[in-house]
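Below is one structure, written out as structure tokens; the observations come after it.
Left out: one protein chain. Kept in place: all the others.
Moving on to subunit A:
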């Protein structure tokens, strides 16, 4: 996941020979790079800590339990049935399901579940601040 940043694109001036063509996508100022690197590093460290302490697994299990409890799983299964009926039982692939189901799944997660998970994640982040 590339962090969301605005960056300034500047012109590159230099000795250009006529037969030299190159494409510039973007130029980053050193300060931008520094912040980006810092955040990317932080994110990587946090992810590592999450996995190391086992918190990521616990959060996954908690999320799964909550989603089953609140009926999200059954809703999603009904959606899957629709997709299967559409594509045919024999020819449905994982890709079909993923493409159809993931956006709906993301949208249908109830707010209470989201809030609770976010609370736990925030608690973890503040606890593991250096």
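Please note the rule applied: a contact is a pair of C-beta atoms (placed from the backbone, for glycine too) under 8 Å apart; a residue touches a chain by one contact, two chains touch by 3 or more; residues count from 1.
One rule holds for everything that comes next: contacts and distances are computed from a predicted model.
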Per UniProt record, missing subunit out of "COQ7 protein", "Ataxin-7-like protein 3", "Nucleoporin 43kDa" or "Trafficking protein particle complex subunit 2 protein" is "Ataxin-7-like protein 3"
Note that subunit A touches the absent chain at residues 1, 38-39, 41-47, 50, 56, 59-60, 63-64, 67, 73, 76-77, 80, 84, 89, 92-94, 97-98, 101-102, 105-106, 109, 114, 117-118, 121-122, 125-126, 129-130
